[in-house]
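Below: the structure, in structure tokens.
As you look at this complex, bear in mind that one protein chain is not there, while each of the others sits in place.
Naming follows writing order (A and B), and every chain is counted from residue 1.
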Amino acid sequence: MTRFEDLYTEADTFLHRLDPRVKMASVLMLSLLAIIMSALTYLLVLLTFIFVLLLLARSSYRKTTFAMKFVLRFMALIAILWPLFDPSGTPVLIRLGPVVITEPGIWRGLASAARVGCLATVWYILIFTTSQRDLVRGLVKLGLRFDFGLALAIALRYFPTFGTVMDSIIDAQRSRGMEFEKGNIFVRARKYVAVLGPAIVSALKTADMLALALQSRAYGARRNRTYLRELNMRPSDYVALVAALAMFIVPAIAKYAFSIPI
Amino acid sequence: MMRAFELTKTTVTYQGSDFPALNDVSIGADEGEIVLLLGSNNAGKSTFCRLLNGLVPKSTPAQIDGKVEVLGRDANRTSVARLATMVGMVFQEPENQLFCMSVEEEVAFGPENVAIPRAEIIARVEWALEAVGLTGYNARSPSNLSGGEKQRLAIAAALSMRPRLLVLDEPAYALDPTGRVDLYALLRDLRERYGMTILIAERDAEEMAELCDRMILLRNGRVVADGAPNAVLSGIDEVVAAGVSPPQIAHLSSLLADRFPGKTRPFFTTDDAEKEIADLVRATGSDAP
Partner (left out) sequence: MNVSIAAQSPPIISLQNARFSYEGGVEALRGVSLNVARGENVAIVGGNGSGKTTLAKHLNGLLKPSSGKVLIGGEETSTTSVATLARTVGYVFQNPDYQLFCTSVSEEVRFGPKNMGFGHDDESALAERALKLMGISHLREQSPVSLSLGDRRKVAIASVLATSPRVLVLDEPTTGLDSVESAQLMATLGVLRSEGMTIVLITHDMRLVAQHMDRVIVMSEGRIAFDAGVEEAFSDPDRLKRCKLLAPPITVLAQRLQAQGLLTEGATTPLQLVEQLVRVRGEQQ
């Protein structure tokens, strides 16, 4: 199942050990930093820093290449297309009828590509190093209602299961001679009725069963509940949090209070 | 001793259904008993199970006549969540009753809901995982377990509540033959060690005589037999008529009794069967006409 694969890789790095709340806050700070920066040089420094973090995250090679292929393609697309749509400034490098390409346009394109690279990679790092359960737990601790957290957790948990069910249904119909590859788009769309029907029935049954299972385990028996795993901030978490805040606040002050171009 | 459950003239009719799923059932069990509920498809086994923790009628609307008492409480007047603190429930298919992201959270979920202190939860998780043979699986994802492991986890998740009554609806579903034997050993052990009352619903009586203290035979929502396993299995025709697979050895015993009246004593184990048949064959010379 590549379609719904969990990108988290288990490992024991300092990134894995960080409190999920700190990680989420830090990722947010780095994202904001990438958004307020516009100078290509600084963005490249940030991108390099983030790539180093990516290496430190020790995600599996397969998952990393899977994600980064996507990020790099997107960056290339932006770098190429941006100058076409942003022809302000001089010198003009190319003028072909309505198409105008300027040198600042190219720099801005590169900067935008770097910015997008920073944003995408930093969130991938979060997903690579934080299990889904830690993400949900972090969100609940940050104030998300437990019910919503549980719903989110169940949704994430059942995503791959649902994919497997869809696969089985497709297999079952192919075993009765159905060829999904044949026919034009409308014919094919109609064929998927044979998949969606059973899929919906199965999803409804699952939902029904889950509701029974939750109640049978005393869900909602008390207003307050306890938690097996508490999140505890350790000194290293505070250090990381302060560092991440500083990484955003210092440049932000430089830019907005002292008008230093970054 | 307290009764684990007591149904008195209980009739259950699901909403929108024109016949009762359970019909005038009066049956109970003492604490510490292992009770086997046998019946074919649609006999009413699941209905019986779900009555005991209130899912019927609170989640699946139904008309209930008569009384349902569980551990001294009126089940109709107690919430499912409250009953769930005393009654552990394992559903037939393990697939859709596991919803957490890790094995330990799955087991901790129940105790968390009733605000058990954290240290106690940790101890219970370890205990429950050990009881079902899943020690060390704490961080695994439930969706990546084998069928048998999922079944064990579902049981552990019920055990961690330290239920006084454990209800298992066809727990051997999809387990391989030795997996079944392991499960039955676990259930006996739970009764020995913790005095738990255990109710198992099954459609197949093979290997069950050694496991349970009592067998209840359901047919079309009615109790047609109730008693010690050997007593119920002696009336094998009734078992077969109820659509339940009888244990092969007990079946053989009754066939032999029919064919050679008065020549064999009833038997229920392979060892006894071997002795009886050896006697029967060797006795041939003496009782020849």
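One rule holds for everything that comes next: contacts are C-beta pairs under 8 Å (C-beta built on N, C-alpha and C of every residue); 3 or more make two chains touch, one makes a residue touch a chain.
Nothing here was measured: the structure is a model prediction, and the numbers come from that model.
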| item | value |
| --- | --- |
| Per the touch definition above, residue among A:36, A:178, A:207 or A:233 touching the missing chain | A:178 |
| Touching residue (missing chain; options B:7, B:55, B:68 or B:249) | B:249 |
| Residues of chain A (touch criterion as defined above) contacting the omitted chain | 1-2, 165, 168-169, 171-179, 193-198, 201-202, 205 |
| Residue ranges of chain B at the interface with the undisplayed chain | 40-42, 146-148, 173-179, 181, 203-204, 206, 240, 243-245, 247-249, 251-252, 255-256, 259-260, 270, 273-274, 277-278, 280-281, 284-285, 288-289 |
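As a convention for this text, only the chains that are shown with their structure count from here on.
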| item | value |
| --- | --- |
| Interchain centroid distance [CA atoms averaged], chain A/chain B, Å | 45 |
| Chain B contact footprint on chain A (complex, rising order) | 131-133, 136, 153-154, 156-158, 160-161, 205-206, 209-222, 224-230 |
| Complex contact set, residues of chain B against chain A | 50, 53, 55, 58-59, 79-82, 84-85, 88-89, 91, 93, 95-102, 104-105, 108-118, 121-122, 125, 141-143, 157-158, 161 |
